[in-house]
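Below is one structure, written out as structure tokens; the observations come after it.
Missing here: one protein chain of the complex. Every other protein chain is in place.
What follows is subunit A.
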Amino acid sequence: MEKSATGQDTAPPCRFFIQGRCNAGRACRFSHDPRYLQQKDVLGKAPCKFFQTGGCVAGDACPYAHFIVKKKKPAASKPAPVAFIPKPTEGYAVHAKASLRSDELEGCSAYKNTLGDAEDDLTYETESFLIGITDDDETNTLEAGSSLPDGFSYAAFARRGLNDAEIDASSIVAGSQDLLTDEDLAKRRLLREQIMASTSKECGICMETVVGKQSQFGLLEGCDHIFCLSCIREWRSVNILEKNVKRSCPLCRCVSFYVIPSSFFPRNQEEKDSVVASYRERLQKIPCKHFNFGAGECPFGTSCFYEHRYRDGTLQQAGMPRLRVTEDGELAAIGKLKLSDVLGL
């Protein structure tokens, strides 16, 4: 734990300590200050951090309690372990300054710091700024203190595996409103709409709502039926069935060769196309494990979704297979001939 010269705790709060499960104990380099501890509801459920900003899409299915955390600093008279000095600290002052500095954030429900006259009376809604901090402990508290637009938590979706093509993850963490362009805001608003429109969609396999299950949608190439990514992947990996049976949609038996993960269910073909395109674009940046920079051989050939780049930086070219004339005067391919070579895919 970092200490300033005055012995005060300046480290950012430990996100595991806040959840009551930090294994590092006193060796943890993040703050275990008790003032960061969460309140719990009557059932002992921890508060939902997304509810704090008004943006939990899980609704009743959320495993966390939906109430707004109002946290008072523990009274200074209370005895506490030496390591956890419940006194206003340097870091604390920074939060206060941050709230004063960012005037533009006023009125935003996510960040309502009210500064009392004395430090001990300082009341604030902890969770809102903790969201920012816990997502990236390296971020300094000033940045983390700034809030997200519309009181909506995008960190939720970022954690659920939202890809950076849909939302630039770095802009979530930085989160500062002045850094966001109108385009970013519009993108976020659209994404929120799309997710909200998908909340009632039920998976055809587990029959639960996909958003409520905190899962992603698994879109099929050939049809528009709704499945969780995990469910449809599990079904497609069942070994006892024939390939064509498990590759087909469980509902309409339309064969699909790949599943596209998505955080929302596209409302029309246009949206679906853009999801597919951004997914493929993302994969194309990842080197193919089979191809292994030219050292291995990819069974998917040139139709592989992943990048086929040689060590020297050149991309594998799709084209005619290299042929040679054998001793008998017949043509034969050099190396293995793949179906994609013949079909020209």
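We adopt the following convention: contacts are C-beta pairs under 8 Å (C-beta built on N, C-alpha and C of every residue); 3 or more make two chains touch, one makes a residue touch a chain; residues count from 1.
Keep in mind that, in the parts below, contacts and distances are computed from a predicted model.
Trainee: UniProt names the one chain left off this complex as which of "Clathrin adaptor mu subunit", "E2 ubiquitin-conjugating enzyme", "Thioredoxin-like protein 4B" or "Mesoderm induction early response protein 1"?
Mentor: For the chain not displayed, UniProt's protein name is "E2 ubiquitin-conjugating enzyme".
Trainee: Kindly state which of the options A:231, A:275 or A:298 is in contact with the chain not pictured.
Mentor: For the chain that is not drawn, the touching residue is A:231.
Trainee: Consider the whole complex, including the chain that is not shown, and state which of A:34, A:204 or A:222 touches that chain.
Mentor: In the full complex, the listed residue that touches the missing chain is A:204.
Trainee: Of A:240, A:295 or A:325, which one is in contact with the hidden chain?
Mentor: A:240
Trainee: What subunit A residues would touch the chain not displayed?
Mentor: Where subunit A meets the chain not shown: residues 204-208, 231, 234-235, 238, 240-242, 245, 248, 250-251, 253.
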